[in-house]
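Omission of a single protein chain aside, the complex is shown with its protein chains in their original locations.
Chain nomenclature is as follows: A and B, assigned in order of appearance, with residue numbering initiated at 1 for each chain independently.
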Amino acid sequence: MPQAATATILTILETKFSAIVEQWLGTQVKEGVKRSDLFSDSESRAQNAELLKAFAKGVRAGVTDDDFDLADPAWEDLRAVLADVTKERVSRGVTPTEMATFVLALKVPLFAQLQKTLPDNPSSLIFDVLMVTRLVDAFAIYTNEVFIAEREQIIERQREEMLELSTPVVELWDRVLTLPLIGTLDSARAQEVMENLLETILQRQAEVVILDITGVSTVDTQVAQHLLRAAAAVRLMGAECIISGISPMIAQTMVQLGIDVGTVSTRSSIRTALADALGKVGYTIQKNRDH
Amino acid sequence: MSGIAAIHLVENALLVSIQDDVSDVEIIDLQDALSRRIAEENVRGVVLDISALEIVDTFVGRVIAQLAGISRLLDAETYVVGMRPAVAVTLVELGLYLPETRTALSLTHALSQLRRG
Partner (left out) sequence: MPCPSCGVGDPTDPSAYVAVQSISLQTSRDVVMARQAVARALKSRGASAIRTTRFATAVSEIARNAIVHGGGGEITIGFDLASAYLMVECRDKGRGIADIPQAMVDGFTTAGGLGRGLGGAKRLADRFEIITEAGKGTRVRMGVKV
């Protein structure tokens, strides 16, 4: 019968369940991956027990002809528990090595139990050790994949948050807006920045817009094109556009690249741009006499 | 009258508010009518309110640019006012920056700019 392949493993998983959980925890401590700084003892124990239960369920239903695939429905429980555990561990700052070692540590108690159960049957022992090795390795590889996917999700989320954060249109004064650009300006972001800016001009009936590029790391031909197109669209809507924060370095690069800003006003600092903008809407900045 | 939009004379400027999508023939008719009126009334400006337009393609854009050229020859400035954000983005993508025209947020803004000269 092919089910003999996992019969012994199943027996020890059922009869020695608590002992295996404890030994697994012990191995994690020895390997230095238990992270008692992040998880309490009872928390770790509960997590390990839950994982082991789901693992046992998979071994019972998901291995045929000593073959298995963790993507099968029989392993659904393990995948679900693993997703939860990994998510939590990633958010608490566990490293991928720690995560893999944590899973691989399960081999130690399983080997020990097999050895105790099959002391006089070396060929069966070798066979079962091999089986456990394959199962736990697959378990660890799958964990790694979940870990990476979870991290990628976090990175993507942060990227989106940054995208939103980095394009705030600020109303500096009545009818004066500023858009402080930070970082790199690729086509997708330039488009989003432009649409956001134009909508705000309409809502606020803004007459002057300051595009401040103090925080833009490099201005190449493409970035300059994006800026000039944004300025052109602002003008078409009937507002004036001032590009401020042009450092001497950026000015040099722009001239060397042969970028012609045409009729767009440019200023070196946001300070002079602001004074200009206020002038355009009828205000002047004055020093208080008593000061 | 041009059929698609009434031309009003206000403070030495011709105001036209385009209320609906215009065909090529209609916009050409409007250009003709406006050119005549600029010369006849000796105005200083033409204010074209396009806030109702959701599509301005290269043809309409070109006619507006020509109108600005014609009015400049007749000593009047052309203002395009109320352009929607979507139209501005599209025109820039088409490479139509309309440098010949002046622009303003609304009729009121254009009139106060004309008053200031």
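The rule is short, and it goes like this: a contact is a pair of C-beta atoms (placed from the backbone, for glycine too) under 8 Å apart; a residue touches a chain by one contact, two chains touch by 3 or more.
Nothing here was measured: the structure is a model prediction, and the numbers come from that model.
A.B. asks: Checking the contacts here: which visible chains does the omitted one touch?
C.D. replies: Looking at the entire complex, the absent chain's contacts are B.
A.B. asks: Among B:30, B:80, B:96 or B:110, which residue is in touch with the absent chain?
C.D. replies: Once the missing chain is taken into account, the touching residue is B:96.
A.B. asks: Looking at the whole complex, which of B:11, B:32 or B:54 touches the chain that is not displayed?
C.D. replies: Touching the chain that is not displayed is residue B:54.
A.B. asks: At which residues does chain B meet the chain that is not included here?
C.D. replies: Chain B touches the missing chain through residues 21-26, 54-59, 61-62, 84-87, 89-90, 93-96.
Here is the rule we go by: only the chains that are shown with their structure count from here on.
A.B. asks: Using mean CA coordinates as chain centres, what's the chain A-chain B distance in Å?
C.D. replies: 50
A.B. asks: Would you tell me which residues of chain B are touching chain A in their complex?
C.D. replies: Residues 80-85, 87-89, 91-92, 97-99, 103-106, 109-110 of chain B touch chain A in their complex.
A.B. asks: How about chain A: which of its residues touch chain B in the complex?
C.D. replies: Residues 194-195, 198-199, 201-202, 205, 207, 229, 232-239, 263 of chain A touch chain B in their complex.
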